[in-house]
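Just one protein chain is left out here, and the rest sit where they should.
Order of writing sets the chain letters: A and B. Residues in each chain are counted from 1.
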Amino acid sequence: MSPESNKLLLSVDLAGTFLFAVEGALIALPKNLDLLGVLVLAFSTALVGGIIRDVLIGASPPASLRDWRYATTAFAGGAIVFFLHPYIRAIPGAVILTLDAAALALFAVAGTEKALLYKMHPFIAVLLGAVTAVGGGTVRDVLLAQIPNVLRSDIYATAALAGALVMVAATRLKMRPALAAVSGGSVCFLLRIISVWQRWNLPRAFTG
Amino acid sequence: MSPESNKLLLSVDLAGTFLFAVEGALIALPKNLDLLGVLVLAFSTALVGGIIRDVLIGASPPASLRDWRYATTAFAGGAIVFFLHPYIRAIPGAVILTLDAAALALFAVAGTEKALLYKMHPFIAVLLGAVTAVGGGTVRDVLLAQIPNVLRSDIYATAALAGALVMVAATRLKMRPALAAVSGGSVCFLLRIISVWQRWNLPRAFTG
Partner (left out) sequence: MSPESNKLLLSVDLAGTFLFAVEGALIALPKNLDLLGVLVLAFSTALVGGIIRDVLIGASPPASLRDWRYATTAFAGGAIVFFLHPYIRAIPGAVILTLDAAALALFAVAGTEKALLYKMHPFIAVLLGAVTAVGGGTVRDVLLAQIPNVLRSDIYATAALAGALVMVAATRLKMRPALAAVSGGSVCFLLRIISVWQRWNLPRAFTG
């Protein structure tokens, strides 16, 4: 890849990290944590999904611990929420939702791509793409001693799985990598947005 | 090993995976999760113990992520519970208990064997055998935001530890591997069954 496109990819990745960190900190804030706690939860939300993926595929140390900019970006996101939360809260929900869906798509696609690069079976690569996207938020909820939201409601992990699946299928169909990534990401993004708009949910065992 | 005995071992391993997945899903079901949540908890219960063992001994990627049949089997167990739980619940408790004790024994023995294969100290191999057997259920309970059941009651992890210990001792006494595995597995299985039947428990600090 050219240095320019490498730089672009890193910027996009850091933007997703920042956004997830901000969201994690917003969820942590009402829980009566101190500054350190908010920073830890911002870090977890943004980076632990990718760290779990890297540990599982044997890419150690994990990418986000090789480059100091990831942790710095995550802490910056947490600190901004901590000190400026009244302003952050003023951002309209639709903006947050859209940015979050974009970051979800980005993480799902990047996670799937890395798993494929490490020769994981396509089906496992799909699972690892979803883990990359939602693993951090899951660990954040565990640290807050609550059942992870992703297990209970919404088309969220499902959107990540769908995007990862499309990307794997496109790759197997010999589509160009960039195109496969864009296809998978678009499916994840659109499915997430439409599902919120249409209030779609997965079935539950007991609906009573 | 002959291809036939390899196939037999894989079948037994997948049967244990299926059973643990079904049990995990049954525990998850009343917690108001959606389909995805039930599948995730089935997967965790069945496979995360072995994944933790493999990460700790440096066998990456973990065995259950190298072969797509493990994840597929775990998800199948979860899906069957989700859609057919009235029928699953009709299975007598004694049957479930017996099958669960068999799967516990299988996982404890297989985990210990793999740890020994990776040259872990015998004492550590015993611990890793128990982690293989009960680690998945522990993570499931953490995801359900409750204190893992295994820390509180019953001779469950203790049976896994006892079976692993017998297996390590038998191996050190130069017993043939298959015989050492059967000895360890039998001790785990019987101790579990007898302890439920006799209502044995470990001591608690406060019994009042």
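One rule holds in what follows: a contact is a pair of C-beta atoms (placed from the backbone, for glycine too) under 8 Å apart; a residue touches a chain by one contact, two chains touch by 3 or more.
Everything numeric in this text was worked out from a predicted model, so none of it was measured.
Among A:V40, A:L191 or A:A205, the one in contact with the hidden chain is A:V40. Only one of B:L35, B:A79, B:V142 or B:M175 touches the chain withheld from this view, namely B:V142.
When the whole complex is considered, the residue among B:L14, B:L29, B:A42 or B:I57 that touches the unshown chain is B:I57.
The hidden chain makes contact, of the residues A:L29, A:I57 or A:A115, with A:L29. Although one chain is not shown, part of subunit B still touches it, namely residues 55-58, 60, 118, 120-121, 123-124, 127-128, 138, 142, 145-148, 150-153, 157-158, 201-206. The set of subunit A residues touching the chain not shown comprises 29-38, 40-41, 51, 55, 60-62, 65-68, 71-72, 82, 85, 142-145.
Methods note: only the chains that are shown with their structure count from here on.
Computed centre separation for the pair subunit A/subunit B is 30 angstrom, with centres defined by C-alpha atoms.
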